[in-house]
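Shown here: the complex without one of its protein chains, the others still in place.
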Amino acid sequence: MTLTITLIALLVTMALALIRAIKGPTVYDRILASNALGTKTVLMIAVLGFVVGDPELYIDIALMYVLIGFIGTVAVLKVSEFGNLGQPQSRTDPEDT
Amino acid sequence: MLIETVNIVLLALLAVTAIAAVRLHDLFAVAMMFSIYSLLAAAMFVLLDAVDVAFTEAAVGVGISTVLMLGTIGLVGRHEQPSTRRSLLPLAVVIATGAALIYGTLDMPFFGDPTAPVHQHVAPFYITGSPSQTGVPNVVTSILASYRGYDTLGELAVIFTAGVGVLALLGLRRRKRPGKEETTK
Partner (left out) sequence: MSGVLDVLSVVLLAIGTLFTLIGGIGLLRLPDVFTRLHGASVTDTLGAGAILLGLALAAGWSLLMGKIIALLLIMALLSPSTAHALARAAIHGIRKPWLDEAQK
């Protein structure tokens, strides 16, 4: 019962984060919302494992998702801050002060 | 019941994300939308018990393709060219194609129908044989990684080559810009 309520709350939070990702207004809002959505997806998969009754498998998936989500977010932030994926030359770009 | 509800909510979120990706004009935002889309799609695949597809979707969609899209945005600029033409004809073509495809699905057996031809032919062999022949608990995994192992290896080679090619294209242009390594070129 509690798991069901948690699952519904996670879905609602995912919807809220999606609205924030669509509304923007800045790039960072969208990155933040996408990252929050990723965290909620990981939690949802972990909770779903207990709802479905096969938590071992679902926890493995959740573990992998959290790592991939971190790599994706850091790559996006590098691009948004330095203009590319962080080759050493990029630090001499004029916009990076 | 609960799982169906979660599926429906995820599908609704997917539809909203797709519409938002089409409507937005900031390409960076569109790339973020695609990343969210693959995240939700991966969650759906987990719910459908297609674990391998979910892994692939998460790794490729959230990780690699977002990074590649952002690298491309760094080359081509962040804003979509405003379209001046009306797009009624393409819309009509898309609607007609979609209607034809939906009409085509009417003849197909229902989802999960046990009497469908696809479940009568070789599927019972794999379903009954895969635990003893391969020792892999998940049937989909056993087919992808064991019965079709060479096929998957070939796919990996193709995808790896494509990734290296794209990275080479993106990196080559980048190195010229700061003007520090001109001598090495």
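Some points to look at:
When the chains are written out, they are named A and B in that same order, and each has its own residue count from 1.
Here is the rule we use: a contact is a pair of C-beta atoms (placed from the backbone, for glycine too) under 8 Å apart; a residue touches a chain by one contact, two chains touch by 3 or more.
As the structure is a computational prediction, the values presented were derived from the model and not from experiment.
All shown chains touched by the missing chain in the whole complex, by label: A. Considering the complete assembly, subunit A touches the hidden chain via residues 2-3, 5-6, 9-10, 12-14, 16-17, 19-20, 26-29, 31-33, 35-36, 39-40, 42-43, 46-47, 50, 55-56, 59-60, 62-63, 66-67, 70, 73-74, 77, 80-81, 96-97.
One rule holds in what follows: only the chains that are shown with their structure count from here on.
In this assembly, the C-alpha centroid of subunit A lies 17 Å from the C-alpha centroid of subunit B.
Residues 4, 7, 11, 14-15, 18, 21-22, 24, 27, 30-31, 33-34, 37-38, 41, 44-45, 48, 51-52, 57-58, 61, 64-65, 68-69, 71-72, 75-76, 79-80, 83-85, 87, 89-90, 92-93 of subunit A are the ones touching subunit B in the complex.
Of all the residues in subunit B, the ones that touch subunit A in their complex are 2-3, 6, 9-10, 13, 16-17, 20, 24, 26, 28-29, 31-33, 35-36, 39-40, 42-43, 46-47, 51, 54-55, 58-59, 62-63, 66-67, 70-71, 73-74, 171, 174-175, 178, 180-181.
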